[in-house]
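One protein chain is absent from this view; the other protein chains keep their places.
After this line comes chain A, so read on.
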Amino acid sequence: MQEEIYKTKSASIAQCEHTDSFLLMYDQEEIAFKLCDLYVFRKSIMGFDIMELLESSAPDVEIVHLPHCDRFLVLSLREILEFRELLNGTFDTLALNSAVQRILRKNVFNF
């Protein structure tokens, strides 16, 4: 069973309850991430210096390696910003879900 967590204009992330993993849907492809891999991906995306990219005269694409599946994403500045929004939205939603579940867990032992 998949639950969509966050969606932007051209990408979305869903969580797969069966495999405890996350599915990135982007550019008509699906890439699976374990939580630790999603953290690595977020670190890569957040690591770009946007101001530096804006001021650079080099072509405005960056290559992101996804070591867990040995794939590469070639992202424009606009796509990097979109991925930032996607990942921030995803992790904020996950944190919100954790907070809700923590409240619900209190009712597990409903003596």
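The definition used in the following text is that contacts are C-beta pairs under 8 Å (C-beta built on N, C-alpha and C of every residue); 3 or more make two chains touch, one makes a residue touch a chain; residues count from 1.
Keep this in mind: contacts and distances are computed from a predicted model.
Undergrad: Per UniProt, what's the omitted chain called: "Sulfurtransferase TusB", "Lactate utilization protein C", "Ferritin" or "Sugar ABC transporter permease"?
TA: When "Sulfurtransferase TusB", "Lactate utilization protein C", "Ferritin" or "Sugar ABC transporter permease" are compared with UniProt, the left-out chain turns out to be "Ferritin".
Undergrad: Could you pull out which residues of chain A are in touch with the chain that's been left out?
TA: Residues of chain A in contact with the hidden chain: 3, 15, 17, 20, 22, 34-36, 39-40, 94-95, 97-98, 101-102.
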